[in-house]
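Then we have chain A:
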Amino acid sequence: MTDIATYNFAYLDEQTKRMIRRAILKGIAIPGYQVPFASREMPMPYGWGTGGVQVTASIIGPDDVLKVIDQGADDTTNAVSIRAFFKKVARVEVTTETAKATIIQTRHRIPEHPLNAGQVLVFQVPIPEPLRFLEPRETETRKMHALEEYGLMHVKLYEDIAKHGRIATTYAYPVKVEGRYVMDPSPTPKFDNPKMHRSPALQLFGAGREKRIYAVPPFTDVVSLDFEDHPFEVQAFDQPCALCGAENVYLDEVILDDRGGHMFVCSDTDHCEKRRADSTSPSWGGRAEGAGGGIGQSSLSTPTPALRADPPHKGEGKEAK
Partner candidate 1 sequence: MTDEPLLRVSALSKFYGSRVGCENVTFDLWPGEVLAVVGESGSGKTTLLNCLSTRLLPSSGTASYRMRDGQWRELYRMSEAERRFLMRTDWGFVHQNPADGLRMTVSAGANVGERLMAVGDRHYGRIRATAVDWLSRVEIDEDRIDDEPRAFSGGMRQRLQIARNLVTGPRLVFMDEPTGGLDVSVQARLLDLLRGLVTDLGLAAIVVTHDLAVARLLSQRMMVMKDGRVVESGLTDRVLDDPRAPYTQLLVSSILQV
Partner candidate 2 sequence: MMATPLVVSDVAKSFTMHLRDGVRLPVVAGVSFAIRAGECAVLGGPSGAGKSSILKMLYGNYAVDEGQIIVQHGGGLIDLATASPRTVLSVRRHTIGYVSQFLRTVPRVSALDVVAEPLVERGKDREAARKKARALLAQLNLPEKLWALPPATFSGGEQQRVNIARGFITEHPILLLDEPTASLDARNRDVVVELISAKKAAGVALLGIFHDLDVRDAVADRVIDVTAFAAGKIAA
(Lines give C-alpha, C1' and ligand atoms only; values in the text may rest on other atoms or scores of the structure.)
Protein backbone atom coordinates (compact mmCIF):
# COMPACT_ATOMS: atom_id res chain seq x y z
CA MET A 1 0.00 0.00 0.00
CA THR A 2 2.64 2.48 0.94
CA ASP A 3 4.97 1.75 -1.96
CA ILE A 4 2.15 1.89 -4.51
CA ALA A 5 1.28 5.41 -3.48
CA THR A 6 4.48 6.64 -5.06
CA TYR A 7 3.48 5.42 -8.54
CA ASN A 8 0.74 6.38 -10.95
CA PHE A 9 -1.55 3.49 -11.92
CA ALA A 10 0.45 1.04 -14.07
CA TYR A 11 3.66 2.96 -13.40
CA LEU A 12 3.60 5.32 -16.42
CA ASP A 13 2.20 8.84 -16.08
CA GLU A 14 -1.04 9.57 -17.88
CA GLN A 15 0.54 11.76 -20.58
CA THR A 16 2.92 9.02 -21.52
CA LYS A 17 0.14 6.48 -21.65
CA ARG A 18 -1.86 8.76 -23.94
CA MET A 19 1.14 9.19 -26.19
CA ILE A 20 1.62 5.44 -26.39
CA ARG A 21 -2.08 4.83 -26.94
CA ARG A 22 -1.99 7.25 -29.85
CA ALA A 23 0.90 5.26 -31.31
CA ILE A 24 -1.05 2.03 -30.76
CA LEU A 25 -4.15 3.45 -32.45
CA LYS A 26 -2.09 4.57 -35.38
CA GLY A 27 -0.51 1.14 -35.55
CA ILE A 28 -3.93 -0.49 -35.57
CA ALA A 29 -5.09 1.88 -38.30
CA ILE A 30 -2.08 0.95 -40.48
CA PRO A 31 -1.57 -2.77 -39.84
CA GLY A 32 2.10 -3.77 -39.80
CA TYR A 33 3.42 -0.21 -40.00
CA GLN A 34 6.10 0.68 -37.44
CA VAL A 35 4.99 3.76 -35.51
CA PRO A 36 7.77 5.66 -33.76
CA PHE A 37 7.05 6.54 -30.14
CA ALA A 38 8.88 8.24 -27.30
CA SER A 39 9.94 5.14 -25.43
CA ARG A 40 10.48 5.76 -21.69
CA GLU A 41 13.09 4.49 -19.33
CA MET A 42 11.61 1.59 -17.44
CA PRO A 43 12.79 0.05 -14.18
CA MET A 44 14.37 -2.85 -16.07
CA PRO A 45 17.09 -3.09 -18.66
CA TYR A 46 16.52 -3.00 -22.40
CA GLY A 47 16.09 -6.48 -23.72
CA TRP A 48 13.87 -7.44 -20.82
CA GLY A 49 10.68 -6.35 -22.49
CA THR A 50 10.56 -2.58 -21.92
CA GLY A 51 8.58 -2.10 -25.14
CA GLY A 52 6.00 -4.71 -24.24
CA VAL A 53 5.75 -3.42 -20.68
CA GLN A 54 5.04 0.12 -21.89
CA VAL A 55 2.33 -1.13 -24.24
CA THR A 56 0.79 -3.23 -21.51
CA ALA A 57 0.98 -0.34 -19.02
CA SER A 58 -0.82 1.93 -21.50
CA ILE A 59 -3.73 -0.39 -22.20
CA ILE A 60 -4.19 -2.17 -18.88
CA GLY A 61 -7.16 -1.31 -16.67
CA PRO A 62 -8.04 -2.36 -13.12
CA ASP A 63 -10.40 -5.08 -14.42
CA ASP A 64 -7.87 -6.72 -16.68
CA VAL A 65 -6.39 -10.13 -16.01
CA LEU A 66 -2.75 -10.34 -17.03
CA LYS A 67 -0.73 -13.33 -18.17
CA VAL A 68 2.98 -13.02 -18.96
CA ILE A 69 4.97 -15.67 -20.76
CA ASP A 70 8.59 -15.93 -21.69
CA GLN A 71 9.21 -18.41 -24.52
CA GLY A 72 5.92 -20.04 -23.61
CA ALA A 73 6.63 -20.40 -19.91
CA ASP A 74 4.87 -18.58 -17.13
CA ASP A 75 7.54 -19.37 -14.58
CA THR A 76 10.76 -17.83 -15.87
CA THR A 77 12.36 -14.83 -14.23
CA ASN A 78 11.28 -12.39 -16.88
CA ALA A 79 7.67 -13.52 -16.85
CA VAL A 80 7.53 -13.70 -13.10
CA SER A 81 9.09 -10.25 -12.69
CA ILE A 82 6.80 -8.51 -15.15
CA ARG A 83 3.76 -10.19 -13.64
CA ALA A 84 4.88 -9.13 -10.20
CA PHE A 85 5.53 -5.61 -11.49
CA PHE A 86 1.98 -5.11 -12.75
CA LYS A 87 0.51 -6.82 -9.74
CA LYS A 88 2.31 -4.19 -7.70
CA VAL A 89 1.87 -1.02 -9.79
CA ALA A 90 -1.61 -1.71 -11.21
CA ARG A 91 -2.91 -4.18 -8.63
CA VAL A 92 -4.47 -6.24 -11.40
CA GLU A 93 -5.30 -9.88 -11.22
CA VAL A 94 -2.67 -12.09 -12.80
CA THR A 95 -3.03 -15.59 -14.19
CA THR A 96 -1.12 -18.28 -16.01
CA GLU A 97 -4.24 -19.51 -17.80
CA THR A 98 -4.43 -18.37 -21.39
CA ALA A 99 -8.22 -18.53 -21.53
CA LYS A 100 -8.66 -16.41 -18.39
CA ALA A 101 -6.33 -13.60 -19.40
CA THR A 102 -7.50 -10.41 -21.07
CA ILE A 103 -3.96 -9.23 -21.77
CA ILE A 104 -1.12 -11.63 -22.51
CA GLN A 105 2.33 -10.14 -22.66
CA THR A 106 4.70 -12.48 -24.43
CA ARG A 107 8.31 -12.93 -25.26
CA HIS A 108 8.78 -15.15 -28.33
CA ARG A 109 5.67 -17.35 -28.29
CA ILE A 110 1.96 -17.36 -29.00
CA PRO A 111 0.01 -19.64 -26.62
CA GLU A 112 -1.23 -22.96 -27.97
CA HIS A 113 -4.74 -22.36 -26.62
CA PRO A 114 -6.66 -20.45 -29.30
CA LEU A 115 -7.13 -16.78 -28.49
CA ASN A 116 -10.54 -15.14 -28.48
CA ALA A 117 -11.97 -11.85 -29.54
CA GLY A 118 -11.38 -9.31 -26.79
CA GLN A 119 -8.00 -10.68 -25.79
CA VAL A 120 -4.86 -8.65 -26.44
CA LEU A 121 -1.50 -10.23 -27.15
CA VAL A 122 1.45 -7.89 -26.42
CA PHE A 123 4.77 -8.90 -27.99
CA GLN A 124 8.15 -7.81 -26.70
CA VAL A 125 10.24 -6.94 -29.76
CA PRO A 126 14.03 -6.55 -29.82
CA ILE A 127 14.53 -5.41 -33.46
CA PRO A 128 11.33 -4.36 -35.20
CA GLU A 129 12.80 -3.76 -38.66
CA PRO A 130 12.68 -6.92 -40.79
CA LEU A 131 14.89 -5.34 -43.46
CA ARG A 132 17.58 -4.31 -41.00
CA PHE A 133 19.94 -7.21 -41.47
CA LEU A 134 20.32 -6.47 -45.15
CA GLU A 135 19.92 -2.71 -45.15
CA PRO A 136 21.55 -0.87 -42.26
CA ARG A 137 20.24 2.62 -43.14
CA GLU A 138 17.01 3.55 -41.37
CA THR A 139 16.28 6.25 -43.98
CA GLU A 140 16.49 3.61 -46.67
CA THR A 141 14.38 0.96 -44.90
CA ARG A 142 11.67 3.53 -44.22
CA LYS A 143 11.67 4.45 -47.89
CA MET A 144 11.49 0.79 -48.83
CA HIS A 145 8.42 0.33 -46.65
CA ALA A 146 6.86 3.50 -48.01
CA LEU A 147 7.40 2.41 -51.60
CA GLU A 148 6.65 -1.25 -50.90
CA GLU A 149 10.08 -2.29 -52.16
CA TYR A 150 10.33 -5.69 -50.53
CA GLY A 151 12.57 -7.56 -52.95
CA LEU A 152 15.29 -7.52 -50.32
CA MET A 153 13.21 -9.65 -47.97
CA HIS A 154 13.26 -12.43 -50.53
CA VAL A 155 17.00 -12.00 -50.93
CA LYS A 156 17.28 -13.19 -47.34
CA LEU A 157 15.09 -16.21 -48.02
CA TYR A 158 17.02 -16.88 -51.24
CA GLU A 159 20.24 -16.95 -49.25
CA ASP A 160 18.69 -19.49 -46.89
CA ILE A 161 17.78 -21.85 -49.69
CA ALA A 162 21.13 -21.36 -51.43
CA LYS A 163 23.02 -22.19 -48.24
CA HIS A 164 20.78 -24.81 -46.64
CA GLY A 165 18.60 -26.15 -49.42
CA ARG A 166 15.49 -24.80 -47.74
CA ILE A 167 14.29 -21.69 -45.97
CA ALA A 168 16.23 -22.13 -42.74
CA THR A 169 14.81 -19.08 -40.97
CA THR A 170 12.93 -20.63 -38.07
CA TYR A 171 12.09 -17.59 -35.98
CA ALA A 172 11.42 -13.91 -36.70
CA TYR A 173 10.11 -15.20 -40.00
CA PRO A 174 8.94 -12.21 -42.06
CA VAL A 175 5.27 -11.80 -42.84
CA LYS A 176 3.21 -9.50 -45.01
CA VAL A 177 0.34 -7.89 -43.17
CA GLU A 178 -2.96 -7.22 -44.94
CA GLY A 179 -1.14 -7.37 -48.29
CA ARG A 180 0.87 -4.24 -47.58
CA TYR A 181 3.57 -3.96 -44.92
CA VAL A 182 6.26 -6.56 -44.36
CA MET A 183 6.60 -7.11 -40.61
CA ASP A 184 8.90 -8.87 -38.23
CA PRO A 185 6.66 -10.96 -35.97
CA SER A 186 9.36 -10.63 -33.25
CA PRO A 187 11.53 -13.70 -32.55
CA THR A 188 8.61 -16.08 -32.25
CA PRO A 189 9.21 -19.44 -33.90
CA LYS A 190 7.72 -19.56 -37.38
CA PHE A 191 5.56 -22.33 -35.94
CA ASP A 192 3.42 -19.54 -34.50
CA ASN A 193 3.13 -17.50 -37.70
CA PRO A 194 -0.09 -19.20 -38.85
CA LYS A 195 -1.69 -18.33 -35.51
CA MET A 196 -1.30 -14.63 -36.33
CA HIS A 197 -3.30 -14.97 -39.52
CA ARG A 198 -6.86 -13.71 -39.02
CA SER A 199 -6.52 -14.07 -35.25
CA PRO A 200 -9.59 -12.85 -33.33
CA ALA A 201 -7.27 -11.27 -30.75
CA LEU A 202 -5.62 -7.87 -31.09
CA GLN A 203 -1.85 -8.23 -31.48
CA LEU A 204 0.39 -5.36 -30.37
CA PHE A 205 4.16 -5.16 -30.71
CA GLY A 206 6.42 -2.94 -28.61
CA ALA A 207 10.15 -2.35 -29.14
CA GLY A 208 11.46 -0.25 -26.25
CA ARG A 209 15.05 0.29 -27.25
CA GLU A 210 14.18 0.84 -30.94
CA LYS A 211 11.18 3.03 -29.99
CA ARG A 212 8.67 1.43 -32.33
CA ILE A 213 5.11 0.15 -31.90
CA TYR A 214 3.17 -1.81 -34.47
CA ALA A 215 -0.03 -3.77 -34.51
CA VAL A 216 -2.10 -6.44 -36.19
CA PRO A 217 -5.82 -5.78 -35.63
CA PRO A 218 -8.19 -8.75 -35.18
CA PHE A 219 -9.02 -10.77 -38.29
CA THR A 220 -6.14 -9.35 -40.33
CA ASP A 221 -4.33 -11.30 -43.03
CA VAL A 222 -0.81 -12.26 -41.96
CA VAL A 223 1.00 -14.19 -44.68
CA SER A 224 4.49 -15.65 -44.33
CA LEU A 225 6.78 -14.80 -47.25
CA ASP A 226 8.02 -17.65 -49.39
CA PHE A 227 8.88 -18.83 -52.91
CA GLU A 228 6.53 -20.69 -55.23
CA ASP A 229 8.88 -23.65 -55.32
CA HIS A 230 9.82 -23.37 -51.63
CA PRO A 231 6.53 -22.69 -49.86
CA PHE A 232 6.33 -21.67 -46.23
CA GLU A 233 5.98 -24.51 -43.81
CA VAL A 234 6.12 -24.76 -40.02
CA GLN A 235 8.44 -26.92 -38.02
CA ALA A 236 7.24 -30.48 -37.56
CA PHE A 237 8.19 -32.50 -34.49
CA ASP A 238 8.54 -36.22 -34.93
CA GLN A 239 7.34 -36.98 -31.42
CA PRO A 240 4.72 -35.65 -29.05
CA CYS A 241 5.39 -33.80 -25.79
CA ALA A 242 7.12 -36.15 -23.37
CA LEU A 243 4.92 -34.97 -20.51
CA CYS A 244 1.41 -34.46 -21.86
CA GLY A 245 1.59 -36.27 -25.19
CA ALA A 246 0.40 -33.24 -27.13
CA GLU A 247 1.05 -33.27 -30.85
CA ASN A 248 1.16 -30.32 -33.23
CA VAL A 249 2.46 -28.03 -30.52
CA TYR A 250 5.82 -26.31 -30.24
CA LEU A 251 8.32 -28.32 -28.22
CA ASP A 252 11.43 -27.34 -26.28
CA GLU A 253 14.34 -29.67 -25.78
CA VAL A 254 15.12 -30.14 -22.12
CA ILE A 255 18.54 -31.36 -21.01
CA LEU A 256 18.15 -33.67 -18.05
CA ASP A 257 21.72 -34.41 -17.04
CA ASP A 258 25.26 -34.08 -18.26
CA ARG A 259 25.27 -37.50 -19.93
CA GLY A 260 23.13 -36.62 -22.92
CA GLY A 261 19.77 -37.27 -21.37
CA HIS A 262 17.11 -35.01 -22.85
CA MET A 263 13.43 -34.83 -23.61
CA PHE A 264 11.06 -32.75 -25.70
CA VAL A 265 8.27 -31.03 -23.85
CA CYS A 266 5.64 -28.38 -24.54
CA SER A 267 7.05 -24.89 -24.70
CA ASP A 268 3.68 -23.61 -23.49
CA THR A 269 3.75 -24.59 -19.80
CA ASP A 270 0.14 -23.64 -19.15
CA HIS A 271 -1.05 -25.75 -22.04
CA CYS A 272 1.02 -28.70 -20.87
CA GLU A 273 -0.15 -28.51 -17.30
CA LYS A 274 -3.79 -28.13 -18.32
CA ARG A 275 -3.57 -31.27 -20.40
CA ARG A 276 -1.95 -33.22 -17.63
CA ALA A 277 -4.45 -32.00 -15.06
CA ASP A 278 -7.32 -32.97 -17.37
CA SER A 279 -8.12 -36.59 -16.47
CA THR A 280 -9.55 -37.32 -19.92
CA SER A 281 -6.34 -36.74 -21.71
CA PRO A 282 -3.93 -39.68 -21.70
CA SER A 283 -0.79 -39.30 -19.65
CA TRP A 284 2.42 -39.59 -21.61
CA GLY A 285 4.73 -38.94 -18.72
CA GLY A 286 8.08 -40.63 -18.77
CA ARG A 287 8.81 -40.58 -22.49
CA ALA A 288 12.17 -39.00 -21.94
CA GLU A 289 15.01 -40.36 -23.98
CA GLY A 290 18.43 -41.42 -22.75
CA ALA A 291 19.31 -41.80 -19.14
CA GLY A 292 16.53 -39.72 -17.71
CA GLY A 293 16.86 -40.30 -14.01
CA GLY A 294 14.68 -37.47 -12.80
CA ILE A 295 11.51 -37.96 -14.77
CA GLY A 296 9.42 -38.74 -11.78
CA GLN A 297 9.64 -35.35 -10.19
CA SER A 298 9.02 -33.58 -13.48
CA SER A 299 5.50 -34.88 -13.68
CA LEU A 300 4.51 -32.15 -11.28
CA SER A 301 5.93 -29.12 -13.03
CA THR A 302 7.49 -28.55 -16.42
CA PRO A 303 11.27 -28.85 -16.34
CA THR A 304 13.47 -25.98 -17.38
CA PRO A 305 13.94 -25.89 -21.10
CA ALA A 306 17.56 -25.84 -22.08
CA LEU A 307 17.19 -22.84 -24.32
CA ARG A 308 15.50 -20.56 -21.82
CA ALA A 309 17.50 -17.54 -20.87
CA ASP A 310 16.30 -17.28 -17.32
CA PRO A 311 15.69 -20.26 -15.10
CA PRO A 312 12.60 -20.22 -12.88
CA HIS A 313 13.14 -19.41 -9.26
CA LYS A 314 11.82 -21.76 -6.65
CA GLY A 315 8.60 -20.65 -5.07
CA GLU A 316 7.70 -18.17 -7.76
CA GLY A 317 5.42 -18.44 -10.70
CA LYS A 318 2.09 -19.50 -9.24
CA GLU A 319 0.74 -16.24 -7.80
CA ALA A 320 -2.68 -16.45 -9.43
CA LYS A 321 -3.68 -19.62 -7.73
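These made the cut because all candidates are chains of the complex that A comes from, given by their letters.
Definition applied: a residue touches a chain if its C-beta (ideal position, glycine included) is under 8 Å from a C-beta of that chain, and two chains touch if they have at least 3 such contacts; residues count from 1.
Computed from a predicted structure; not experimentally measured.
In summary, of the candidates 1 or 2 that share the complex with chain A, the touching one is 1. In the complex of the two chains, the chain A residues touching candidate 1 come out as 134, 143, 147, 149-152, 154-155, 158-159, 161-163, 226-230.
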